[in-house]
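Can you keep this structure in mind? I'll have questions shortly.
With one protein chain withheld, the remaining protein chains of the complex are depicted in position.
Chains: A, B and C, in written order; residue numbering restarts at 1 for each.
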Amino acid sequence: MAKILIAYYSKGGSVKKMAKFVEDGVKESGVDVVLKTVEDVAADELIQYDGFIFGSPTYYGQMAAQVKKLLDDSVILHGRLEGRIGGAFTSAGNIGGGNETTILSILQAFMIHGMVVQGTSKNDHYGPVAIGAPDKRAERQCVDLGKRIAKLVKKLCQ
Amino acid sequence: MAKILIAYYSKGGSVKKMAKFVEDGVKESGVDVVLKTVEDVAADELIQYDGFIFGSPTYYGQMAAQVKKLLDDSVILHGRLEGRIGGAFTSAGNIGGGNETTILSILQAFMIHGMVVQGTSKNDHYGPVAIGAPDKRAERQCVDLGKRIAKLVKKLCQ
Amino acid sequence: MAKILIAYYSKGGSVKKMAKFVEDGVKESGVDVVLKTVEDVAADELIQYDGFIFGSPTYYGQMAAQVKKLLDDSVILHGRLEGRIGGAFTSAGNIGGGNETTILSILQAFMIHGMVVQGTSKNDHYGPVAIGAPDKRAERQCVDLGKRIAKLVKKLCQ
Partner (left out) sequence: MAKILIAYYSKGGSVKKMAKFVEDGVKESGVDVVLKTVEDVAADELIQYDGFIFGSPTYYGQMAAQVKKLLDDSVILHGRLEGRIGGAFTSAGNIGGGNETTILSILQAFMIHGMVVQGTSKNDHYGPVAIGAPDKRAERQCVDLGKRIAKLVKKLCQ
């Protein structure tokens, strides 16, 4: 039975809200999902999941150190997550504020684990971006991301 | 019947050699493959393929203008390549010479088409890099890339 | 006497409008400036300028092929632009639409020429982004970019 982990770091609450919208999308697709803060995820626990959707605020153009720590710790599983699915989302202070590079920083880490990632031809191509708290546009994109990752997990990991 | 396009631009011949190694990998996997220079590919022809593996020399840290032109022209198919598979490889003058950003420039373009891309936990994580002409190490990675993309095409596009 | 080149590619007109705002910023700073489309710039002409501000629409997450062609052609000056100044701006279809990666694709090319680039702690950190036609926010940032590059040119190249 496929299972997706949504792990996020949120200080102001915007990323947490986005995480819940992403969770809605996964659930609608009928895939099991666990929602946690990155601080509550132990690196060796990652082996249990088929898909990973990480959320982070945009801090200096990359994921927050707390999210990076989990990824650095995940080296104990290096090579064993090959072929699993990854996605990312972020909340940023403003439009050109480093949001794309933040999402790509997470996706690149997933690729280095040998994971599969997917863009979208619509809206935020690399992953959902909220400017501050998520508006309707960001909400819809988060739900879509959840569905997109769930669909890939079902096709590639079951 | 799934089909993969390998399209490349090569001036000195290194990228062309890599393209043939990638082709070997696809063929070994039993997936149909077409090998062409980017100049010989018409944008509307891209609709016929399930997977795309683009090769470019590293020119100022991104794909060559000739490769970019094909991608720019592919806007006529925007939205219709969603869910297809993409991969990339490059030959560069030296180690920190812009090779990773070149490969990522192609993968990002594919993601904006809504495509699926995959890294690898071994060796060149984003895609194969040759320093100058491809050595045995680069050859092996190119074959692996062909196999990796063929495997995804078979799982996701047939 | 220091001189800055603003070179842009514009199809719909948004990037051209941004280019003119950038020009205003350079002029206010009292530095000579030439404004041209990339098609009107010959690569060997680049040797005459101390600063370069390139503008491009966001096409598949990188600069347009027309802009890339000029940069590829500029290899005839490789090593001779070391220490000069570079900046970039873009117009994109939507927020997470590849605008940051477009600006960074230009800045990375400039860095490979050995140039100096600068971010800003305010607004669009890597360079000005307009969503569609430039609004007041984008206009102000374009003027600021012109001033920022002019200031660096005056300090480093006169």
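A few notes on this one:
In this text, contacts are C-beta pairs under 8 Å (C-beta built on N, C-alpha and C of every residue); 3 or more make two chains touch, one makes a residue touch a chain.
As the structure is a computational prediction, the values presented were derived from the model and not from experiment.
Within the entire complex, contacts from the absent chain reach the displayed chains A, B, C. Among A:Lys3, A:Lys69, A:Lys122 or A:Lys155, only A:Lys69 touches the chain that is left out of the view.
When the full complex is taken into account, the listed residue touching the unshown chain is A:Ala109, out of A:Ala19, A:Ile53, A:Ile85 or A:Ala109.
Mapped onto chain C, contacts with the missing chain fall at residues 78-79, 81-83, 104, 108, 110-122, 125-126, 152, 155-156.
In the full complex, chain B touches the omitted chain through residues 61, 94-101, 103-104, 123-129, 131. In the full complex, chain A contacts the hidden chain through residues 59-66, 68-69, 71-72, 74-75, 97-98, 101, 105, 108-109, 111-113.
Just so we're on the same page, only the chains that are shown with their structure count from here on.
Between chain A and chain B, the centres computed from C-alpha atoms are 25 Å apart. With centres defined as mean CA coordinates, chain C is found 32 Å away from chain A.
Multi-chain contact residues of chain C (touching two or more other chains): 61, 97-98, 101.
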